[in-house]
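Dumping the structure here so I can ask a few things about it.
Excluded from the complex is one protein chain; the other protein chains are retained at their positions.
Up next, chain A:
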Amino acid sequence: MPMSYYLILSAAMFAIGALGVVLRRNPLVVFMSLELMFNAANLVFVAFSAYHQILDGDLFVFFVMTTAAAEVAVGLALMVAIFRAKRTIDLDEMSTLKG
């Protein structure tokens, strides 16, 4: 398969993920969209890794996945803490810093 297919798919996933982050109010969905963006990046890494026959890209993917897992763990913990304090996790309700 030509390289461009991978890149187009990756770009589409990234765009969908970004839209999800910007448009959705539910933080769980935002996290899922973030994962989509991570995976879009991972896909490009893997595609280029195969294309160039070197393992550097694959290596990066593992790092990205680990970091993403840790990040989600922290994020979910934050959400639990916020829910305890405000009884809601609607992102638009978290506007204490409004100027």
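Criterion: a residue touches a chain if its C-beta (ideal position, glycine included) is under 8 Å from a C-beta of that chain, and two chains touch if they have at least 3 such contacts; residues count from 1.
Keep this in mind: contacts and distances are computed from a predicted model.
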Out of "Urease accessory protein UreF", "NADH-quinone oxidoreductase subunit L", "Multicomponent K+:H+ antiporter subunit G" or "MnhB domain-containing protein", what name does the UniProt record list for the absent chain?
-> "NADH-quinone oxidoreductase subunit L"
Residue ranges of chain A at the interface with the undisplayed chain = 18, 21-25, 91-92, 94-99
